[in-house]
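Shown here: the complex without one of its protein chains, the others still in place.
Coming up: subunit A.
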Amino acid sequence: MECIASVEQLRLKFPGKETLLFKDLSLSFKKGEKVLLIGPSGCGKSTLLQVLSGLIPHSVDIPMKAKHIRVPDNWGYVFQDPDSQFCMPFVDEEIAFVLENISVPREQMPERIEGLLRAVNLQVPPHTNIHTLSGGMKQRLALASVLALEPDVLFLDEPTAMIDDEGTEMIWRTVKQIAYDKTVIIVEHKIEHVLDFVDRIILFNDAGEIVADGEASTIFHNYKEVIASQGVWYPRIWDDYKKKKKVRRHSSEQREVICLENFQGYRNKEVKIRVNTARVHEGEWIAVTGKNGAGKSTLLHALMKLIPTDGEYKVYGNRLEQTKQLARRIAFVFQNPEFQFVTNSVWEEMAYSLRLEKRTEQEIASEVERLLKMFHLEEQKKQHPYQLSMGQKRRLSVAASIISGQKVFLLDEPTFGQDAKNTFALLELFESYREKGAAIIMVTHDEQIVKHFATRRWIIENGQLVRDEPVMPETKKALSVQGGSSREMGYSLS
């Protein structure tokens, strides 16, 4: 079949990095193929998409060299972040922007816009403010505006990385509808949604080399060990994880940590979250679930008193009024770790809270070293927090938040966008704290995390805690058989 895109002996290096990201990489894609690229974070999958589309070096200035490169004539590119791919404020204007670029006459535009919105199942009036759309709807709008280019090749660069389950489902359903006759090259972590769509999978290792390239049906079977060792998400990864996992110990103490009665949180004087009654005990891991915009993050903000609240709220039996007082008992980890960094090095970042408590330098040093080791950040201790990788930043923000010994953790989707290796590493760290009696309240969209780690689940709907139910532990017998040899998870940390 006809080749539609290819590179031969591609060499590429990011400025400031010592090693080449790609060294003599050759790849080609046939017309009509649906290809999935997988590999650990930072292996260069997205960069490769940008090279194949010609965005590198045309729009993004990164030094590269290739013996031969074939860029498709007509392509469309959907990016990861729904908030940074539009330049106009309204839905119709954004699609019109693309139509203007390719000189479509004005008279044809309204009709084309409506047709494109129908094609991606985006049922909103064309003149809708993009700001009011959900993340999933924004990504479908991105698809619509890319379709306006009438592309033969679609590059999809983790289009669902920031989208909840429901939105992800809709996006992939739409892609399957509109792209059956196109060439589609996909980078995606949530592979279960695309496995039935792709016919070829290419696996990269962390050195940017191709480890495997073959039919979708066989690759996970033949290269399972390699895939697992690279820390990449693969189907049924959780089953394998469960086999290796040790038995969960319940924390013996069951002291009450948080007590809520008729608790309400306000934004702009409106009740945005309401909890009639709820208790949190030591050793509990509570998963807060619900749709995007239901009020999960708002609940965490209310518990930290970052928004006005009323009703009964006690922490260890005390009523605490200020965020400052609460912060001594409760650690809060935000979704974007960068926003929480306040110093210029990893070491100082960890020491920051301890310094505020006026601990002795000796004490600080020993505590920081202990946590650096535990969170595998020793080698990075002199670096600026912004220079870390995604996974390291996340670990640092957690470590720095919990260093003063808080025993309640509020976590806002801490595993969002992380690869398998980092996700499991982080979850195990939380689990080790939970076993020692910490209480964890974590917002998540991932059903597997709820199933395998949470002890209880809070469901939030329309700004209200509607259900508070225990998560049934998995068949305990099966686990305890293998439970003897604990801690043999093969996830080493970089």
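We take it that a contact is a pair of C-beta atoms (placed from the backbone, for glycine too) under 8 Å apart; a residue touches a chain by one contact, two chains touch by 3 or more; residues count from 1.
Definition applied: contacts and distances are computed from a predicted model.
Undergrad: If you look up the hidden chain in UniProt, what protein name do you find among "NADH-quinone oxidoreductase subunit N", "RagB/SusD family nutrient uptake outer membrane protein", "Energy-coupling factor transport system permease protein" or "TonB-dependent receptor"?
TA: "Energy-coupling factor transport system permease protein"
Undergrad: Which of A:Leu122, A:Ile227, A:Ala327 or A:Val408 touches the chain that is not shown?
TA: If we include the chain that is not displayed, A:Ala327 is the one touching it.
Undergrad: Touching the left-out chain: which of A:Thr183, A:Gln340 or A:Thr455?
TA: A:Gln340
Undergrad: Using the document's definition of touch, tell me which of A:Phe22, A:Phe79 or A:Trp458 contacts the absent chain.
TA: Going through A:Phe22, A:Phe79 or A:Trp458 one by one, A:Phe79 is the residue touching the chain not shown.
Undergrad: Out of A:Lys67, A:His131 or A:Arg255, which residue would touch the omitted chain in the full complex?
TA: Answering carefully, the residue with contact to the hidden chain is A:His131.
Undergrad: Go through subunit A and note every residue touching the omitted chain.
TA: With respect to the unshown chain, the touching residues of subunit A are 53, 55, 58-60, 76-77, 79, 81, 83-90, 92-93, 96-106, 109, 129-132, 145-146, 149, 301, 304, 306, 323-324, 327, 332, 334, 336, 338-342, 352-353, 356, 386, 400-401.
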